[in-house]
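This is the structure I have questions about; it appears just below.
A single protein chain has been omitted; all remaining protein chains appear in their positions.
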């Protein structure tokens, strides 16, 4: 049976600005889910608050649009409760790298089999353009009228440092390749991060499609070995020529957290029968 | 005028367990402050909650013992308000790397001229020994009776990844060398992290003084170049022989956040006269 | 209504410059000697959907907005469709007659004048695109309001000069082309004008701006925040002035850090503030209690928006009162004040710091989107009489007898311990969020615990909310007493003005904690009938009055659609009770 390629579409039209990179990400995600031959009901999205986080409303899957900065804990709870589902956490760079930084680092080391997509546009879009942790030093925004003083970090350097087992970067302007990275990330057993360079036409117009297109390239083309951790870290360093590597930075094999939980070896928790749990032995134990 | 070397002592006796590594850290900190020729009133401590965080009660300096996980934001506020003071943030690994992880990463990139000392004992001491984010995988504790599943990270790998300009590791069993690292960290202009391998005799007894002494060594002895970022990152990787590098991992020069604030070029904010601020121009501006 | 009384709205998709056009109009009205009220409505999206800016102007103080529009400038079809029925007979709809598709049937029959303009052609002729639409619309409106060519040029100069010559020229051209079409016959048929009237210079000011200026006047030195509507504009207002006023403004990584930094700055000895809305305030609860326990002065602004959760991020509600009064575990003194308008925002934005230092405890200023982002007109606020009071401070660091520690939490008669700024030579102090003794040392002794709890809980006893915590507007005795707080203050005053000599007064509660229980109880006791007016679903002030003043007001006028009461809507609801 061939599947309807439009099955992840929803009727409603996204409210993103015309030209926003989020459209490309939405497209890529749908393509990836299609390529993975999933049905909409098998997918559960946990998203944050920001322009990015609204995506769960416009992908036909079960979708929970939660709090700013908190998509990861929710997604982890979802996966542990219902591990037969494909669980994807998604949000912005403000969401994930500012408010949610603690969860991010801990998700990296926890290695639950979920996928995390970060729409990285260098700004807080929905709150009208304040600099984000990946925005350039000197970036002028309403909260930094004299230029941002903090230096941005490369989120993937942190992801690798914290032990993530699948680390990639995509570009919102190349849906096709991005779809491939997302599909791969979902296939990867364990925590998979895809940081996505995303164009924000309204608040970061200097980093336009053209600006990115002149800079992004695929690490693959340089013969990068994603098993080489040091090389992956090196790839996160700024380049003199300003070029921006994308693609798969790092991949490693490691048991998922779920693999360490024998109680998940059978049916997902959500399928357990809870009508008649016997707690008599516990009470016996207290006598 | 020579200074009284006991001036950082307080009357009260610490309530730490006999043999606790925190005594060594307390000692080292006092030695460092002494070596820096500071007066007690020039030092302001911001500490977290845990066995470690109580240290501010037993160092004769101005001390603020705040919340679990939040010593860094408080310390940053202190420094920006009163930048002539030496401000030190201090707490445990649960405090700083679990509850406080988000603040840690952002402090690393913010580069405010404060020093951060982490008492890293692999456990939550004060709450009776639950595994911390630097505890070993498989560590059995009350919250992980079947062994911890998450892999520990090396906090210094994260610190370097996030842009810290001074990154070192000390050992609570070697006060002398630790004091040197702390003094250096305080001298360093910018955010300085000293992660301290700390013995917890009550909840992590396997990692005893002896255990550590058999493993720790100074990176210096290997000819490590602290200016070499890649080498510093490599030094955070686990070694096959199980040995644990200490000493200065990485140091870089970068302008402090304060340097980017011309309003701090004169007197510290705390010395500004606020009796007669003229807001008439602001109101004019709204007409 | 006089021809100088105006109720106008600019509407259009986000991104079309609705707010810019609205602000220009509001400022023009202000400079023409009018009092103005401006209400901005926008959804939580960046482009598209629908924004509106409503301007109510007249010779008297303007309390709020009302439904019957004199003029609607519809920058797109959706704006025309959504608001056309709000135009009164005799009013005008300025719309796109060239490409517009909105169904305008019935309007002419109702006596609405249709000022259709070929906007696409106009902006093209002016040498630009959609970005000139708001200027063209502005030109049309100014034509209708009888402004002459020079006044139009001056208005454009004022609004667009800062974007450079070219932008100014294009906008002026677009404005002029539209002005030409409306300033003749159409203007003649319209019964409103914007002719200047003599008036003292007035600010057009939001609650957030007024509060920020008050805080600067108080000597604010440090502000940390994390963007969250409707509090963000406090941070951005302050950030822009950071160098001029020698303060530091920090966009922190999250709200926990923001309040943590403010606490740290307060500990270090400067006046510090943070601000957020309900969601961010959730994350601040723990530090709030720490400030209470460690006796650290701190000012927190909580500007409400409709909850729960993300709710309606850009709309208005008064739904966080109960939360703010109870936030954080345990008992500690907190001062909570809900200003009712920008003048009160200024005053309490100043005074909050004196209270915070005098009582060494957190002070919360409770605003909401309506108060934070709407504009009113005021003469510059008087600053004489505003004296900085930093509370009890130790002159020098004499340690407690027999101890090496300055007694940071010394028990005194007032309950306030002398403060000592870190850095002062001669001693040091320690403090902690753990229970402690007078010297700030951790203590689990029952005696210390009770002693210090009695001390902190007692220290705001001297603060008499009876003196500042309420205002009874209107006649002291009336058949009906309206009870409200915060941003409903001005709509209620507007409604009362509408009701003329009706036997109704208005008890505005401002001191939420400490609470002016006696005064409120006395007023309610002598009032034959009371009705609560609140911009929330459950009448939270009603609960507070029941708890504190032992009177349950059962009659309520509540609105919780995310919008503020319109003056006329409220007048009608009150009128029904008379």
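A, B and C are the chain letters, set down in written order, and residue numbers restart from 1 in every chain.
Keep in mind that, in the parts below, a residue touches a chain if its C-beta (ideal position, glycine included) is under 8 Å from a C-beta of that chain, and two chains touch if they have at least 3 such contacts.
As the structure is a computational prediction, the values presented were derived from the model and not from experiment.
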item: Which displayed chains the unshown chain touches; value: A, B, C
item: Sole residue of C:12, C:137, C:313 or C:486 that reaches the chain not shown, by the stated touch rule; value: C:313
item: Contacting the left-out chain in the complete assembly, out of C:453, C:497 or C:573; value: C:453
item: Sole contact to the chain not displayed, among C:238, C:293 or C:465; value: C:293
item: Listed residues C:30, C:277, C:354 or C:424, member touching the removed chain; value: C:277
item: In chain B, positions touching the absent partner; value: 15-18, 49, 51, 67-69, 98-99, 101, 124-128, 130-131, 133, 142-146, 202-203
item: Residues from chain A at the interface with the omitted partner, ascending; value: 10-12, 39-42, 44, 46, 49, 54, 56-57, 60-67, 70, 72-82, 84-85, 102-103, 105-106, 261-264, 266, 269-270, 272, 274-275, 277, 279-280, 282-284, 286-287
item: In chain C, positions touching the absent partner; value: 43-44, 49, 256, 277-279, 281-283, 285-286, 289-290, 292-294, 304, 306-313, 315, 317, 319-320, 322-323, 325-332, 432-435, 444, 446-447, 449-450, 453, 457, 536-538, 543-544, 546-548, 550, 552, 560-563
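Basically, only the chains that are shown with their structure count from here on.
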item: Which two chains share the largest set of C-beta contact pairs; value: B-C
item: Computed distance of Cα centres, chain C from chain A, in Å; value: 37
item: Multi-partner residues of chain A (at least 2 other chains); value: 98-99, 101, 133
item: For chain C, residues contacting two or more additional chains; value: 242-243, 253-254
